[in-house]
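One protein chain is absent from this view; the other protein chains keep their places.
Letters are used for the chains, namely A, B and C, taken in the order the chains are written, and counting of residues starts over at 1 for each.
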Amino acid sequence: MAKKKLRIGLVGYGFMGRAHSNAFLQAPRYFDFDYEPELVAVCGRDKGNAEAHAARWGYSSVETDWQALIDRDDIDMIDIAAPNDMHKDIAIAAAEAGKMIMCEKPLGRNADESREMVAAVEKAGVPNMVWYNYRRIPAVTLAKQIIDEGKLGRIFHYRAKFLQDWTIAEDLPQGGAGLWRLDVGVAGSGVTGDLLAHCIDTAMWLNGPIENVSGLTETFIKERMHNLTGNVEKVGIDDASLFLARFQNGSLASFEATRYARGHKALYTLEINGEHASIMWDLHDLHRLDYFDHGDEGRVRGWRSIHVTDGDQPYMDKWWVPGLAIGYEHSFVHQFADFLTGLEANEPALPTFRDALATDIVTDAVLKSAETGQWEPATA
Amino acid sequence: MAKKKLRIGLVGYGFMGRAHSNAFLQAPRYFDFDYEPELVAVCGRDKGNAEAHAARWGYSSVETDWQALIDRDDIDMIDIAAPNDMHKDIAIAAAEAGKMIMCEKPLGRNADESREMVAAVEKAGVPNMVWYNYRRIPAVTLAKQIIDEGKLGRIFHYRAKFLQDWTIAEDLPQGGAGLWRLDVGVAGSGVTGDLLAHCIDTAMWLNGPIENVSGLTETFIKERMHNLTGNVEKVGIDDASLFLARFQNGSLASFEATRYARGHKALYTLEINGEHASIMWDLHDLHRLDYFDHGDEGRVRGWRSIHVTDGDQPYMDKWWVPGLAIGYEHSFVHQFADFLTGLEANEPALPTFRDALATDIVTDAVLKSAETGQWEPATA
Amino acid sequence: MAKKKLRIGLVGYGFMGRAHSNAFLQAPRYFDFDYEPELVAVCGRDKGNAEAHAARWGYSSVETDWQALIDRDDIDMIDIAAPNDMHKDIAIAAAEAGKMIMCEKPLGRNADESREMVAAVEKAGVPNMVWYNYRRIPAVTLAKQIIDEGKLGRIFHYRAKFLQDWTIAEDLPQGGAGLWRLDVGVAGSGVTGDLLAHCIDTAMWLNGPIENVSGLTETFIKERMHNLTGNVEKVGIDDASLFLARFQNGSLASFEATRYARGHKALYTLEINGEHASIMWDLHDLHRLDYFDHGDEGRVRGWRSIHVTDGDQPYMDKWWVPGLAIGYEHSFVHQFADFLTGLEANEPALPTFRDALATDIVTDAVLKSAETGQWEPATA
Partner (left out) sequence: MAKKKLRIGLVGYGFMGRAHSNAFLQAPRYFDFDYEPELVAVCGRDKGNAEAHAARWGYSSVETDWQALIDRDDIDMIDIAAPNDMHKDIAIAAAEAGKMIMCEKPLGRNADESREMVAAVEKAGVPNMVWYNYRRIPAVTLAKQIIDEGKLGRIFHYRAKFLQDWTIAEDLPQGGAGLWRLDVGVAGSGVTGDLLAHCIDTAMWLNGPIENVSGLTETFIKERMHNLTGNVEKVGIDDASLFLARFQNGSLASFEATRYARGHKALYTLEINGEHASIMWDLHDLHRLDYFDHGDEGRVRGWRSIHVTDGDQPYMDKWWVPGLAIGYEHSFVHQFADFLTGLEANEPALPTFRDALATDIVTDAVLKSAETGQWEPATA
């Protein structure tokens, strides 16, 4: 039986453009779908770069104007891997054109933008998903299974942090290709939207809604040369962002993100402590899940280091044999696979735009709290 | 040359009484002093228990009334290892009697009590010290050396947590021997004074004063049977306590303590991130210090796991050979050794009552902030 | 400029067939070559399976007779991913047909087979390589760089083990698809050729030739049902294989492989101790390299856990950003990339058939020593 085509138009050929393109190509090698992805066009401001991306990844054509991409009727799905300041306009236009949409995180630069985007896709009724890829690391998905099975019991604590160290140098400029994450106009915020957003997405998926937050942010380096203007300009992003929170289920939480934690490259860790069991995970060793089960016999009880590479663990029946790890990019492969599976089942793949809006509401609350010095509600 | 005697009177024969008595006996086996400790008397409410402690540890006599202990003129130093609610009265009386004083932490049940205690010892001019023993774990002392040498550069982040899980059971009673830490009247607070106080003491020693805090506390189990009354009574302590902080040096911090973190017995961890280097330590593997030096050659740079058992590392020339670890009680041995060394040099051993007051001011601020929902100043 | 084609014919569509096909497709996405691989044909005994593999991975055609594959003149390179007993005949025929050859490890079922294969490719003068993929794990390649730079000084010790636990169950049959590794007629040996061969290849690459060996083998489960005959038959393979060795550089070594180490899925570890520095690596955390440099300042010296994910570390400039790990299959991508780079430079990519023969000479010596109870020479 011939497969249905999912004709893809990608906006953005940077780091995330590569990760998405890889997912489109790899998913059908390892998973079975009724759909077959077809890489129709990649769109980017620089035609040469777009053509290079197309040649390397197998896109049939290029565009330099995203509206032109959306106007094409040989495209079913628009994948947004452009900088944050372009998410809203592209997504709304794509929705209005009836395209399915996959969008890089964070959804908008703030919750107001995200609300417009949610309204647009829901009005259009198009499948939509946001690339919070860490949900699809097998160890994290396994954590979700464990929690859903009730193994943890009543939850007391959640803690997450995302620590990096790549912006400590004072002579690192802001703005432009590769560095737009330091430009508040483009990014919307600093680590709050970039890193905390990941922590919050996973946290609410695992532990439910957040009630309120008390935030603390800092910009350690106040001025940096701006690559686009050539001038030394005030840095508008938050370099570090921490918050305390209460979840609706009564548990307490601590969150932190920074790009000034010397020695940590991308140390996203999460831990959840329940009455009966606890779980820890760490992106630096992404193929492991640490699990403590108080039900184990006392004398031989201890944290279990689960090497999540077996066929009965999430997604791992698709890859190699026990003991052989997969890596970072596989989380995107899994998410795209889940999107296709969702299409076939006519069910949304998570997180939807609406789920991602909930995260943006929390990040907005964190930033507001950091300004007001008050606890702020974190629900719409 | 004959050694000077340091004649010791101990109040309290519980967990801490044992740890202190061990320190008094072990220090002279491994260190060299002009002073020789003499275990003169142990004091406790139950005469049989006091006598048993005396017999086991070699105290020459017992008392059941602490005032009688203080009134004895064959005692130079009063060591307070009684529950928190007795610290103030004993310390003030001892100071007035001109005794040197060593006091278990926290100093008072709150900063007001501690202020009176500080006033008393400073008026009396007696040597005084508080048993914040974790400063004397060799790995922690090494951390202090590294920081003092400037290896870290500008500090961006400090984070500490102290996680336990021993009070999760709902049928655990409060109050009485072994459980007075759950009785707010005796303890003053819950994990804030018991566990966070340790974290704060170390943090301010390593990273300087804390400017202000935003706190969050919770009592997960609202009522427990009280061992002394036999009634189910409201629980007054905080089961969990978290706070964000700004240090005076501009660094940001996150602190957390709880007795509801399933899987953690006494997981006191601390981490400090500087411009050039970072440090991590963990009480569960207390003989190791993790150290990241950005100055290492890039390709072979990584967190170093330092096995702190060599003769050139703090205190370790007194013990065994490289590779052979010491344990928890040695931190008390070291602190008592430092006290004696301080006496000989006529210099205070740290932390003094005044240092410990600074910690109580922070814990008060945390508890107040948890009530007001505001950031609160953490300095006197 | 148009790229040159490298037209590939693959024999075998099992586990290794997938790993190789993935490498052919992924390498050009991440590396830049003058050559462009073209997946021309896949060959396997079962036509349906071959067609499924072709459809999934993009091969243009299928064959069911490997000689037919070799006879085709639209193929430049024969990749052998068939069971061990077919390596020799295919390789020799391919060499005689003037094809380049990539062959799964071990090269032959024993050194005699391998010698014939080496003679054939060297006589034909065709590029040839054996898939000892673990050399191309970035952490292992980094170890090689460190050693080549002389950072270790005189070498005293080498130790390696490869521990698995997948054949402990007595009711696991031998023979046939997926289980031919238990059939000595097909595999040639048990863990000696399957697992120790990997350890030996890496060891000789890092530490030079092995002088002599003392071996010990065991077959714990003596009889298993044979899938192809339906009968319970004697097990001919070695379940476990250990040996001591002297390297030509004077260092001592210990090697071990087994499929009966409960709790280990694919724990390939290696360690090398030199006068100035030491290195450890572990396949279960393949993205890390542990490194100890005695030249570090004494008090803060410790094993460094290097997270090998930075752009200045081997191969990692091709993938993501610091902190984001790659996985198992990437080692094949790297090896194929090195093969293409070698072609362009007209230099052999390592290990060649001749290099792999040296490994088979060692494994033969281990098996012989296990029989004779004597030390056996490990060089040709």
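Couple of notes before you dig in:
Definition applied: a residue touches a chain if its C-beta (ideal position, glycine included) is under 8 Å from a C-beta of that chain, and two chains touch if they have at least 3 such contacts.
It should be emphasised that the depicted structure is a prediction, and the values quoted were computed from it without experimental measurement.
Of the candidate positions C:Ala52, C:Leu172, C:Leu252 or C:Val321, contact with the hidden chain is made by C:Leu252. Only one of the listed residues, C:Phe33, C:Trp131, C:Tyr268 or C:Phe292, touches the absent chain: C:Phe292. Touching residues on subunit C toward the chain that is not drawn are 156-157, 159, 161, 163, 165, 168, 214, 216, 218, 220, 240, 242-244, 246, 250, 252, 254, 256, 258, 260-264, 273-278, 292, 294, 303, 373-375. Although one chain is not shown, part of subunit A still touches it, namely residues 142, 145-146, 288-291, 293, 296, 298-307, 310, 312-313. Residues touching the missing chain, restricted to subunit B, are 15, 19, 21-22, 25-26, 28-29, 56-57, 164, 166, 264-267, 283-288, 307, 309-310, 319-330 (touch as defined at the top).
Following the convention adopted for this analysis, only the chains that are shown with their structure count from here on.
When each chain is reduced to the average of its Cα atoms, C sits farthest from subunit B. A straight line joining the Cα centres of subunit A and subunit C is 36 Å long.
Averaged C-alpha coordinates give centres for subunit A and subunit B that are 42 Å from one another. Centre to centre, using the average C-alpha position, subunit B and subunit C are separated by 55 Å.
Each of the following residues of subunit B touches two or more other chains: 303.
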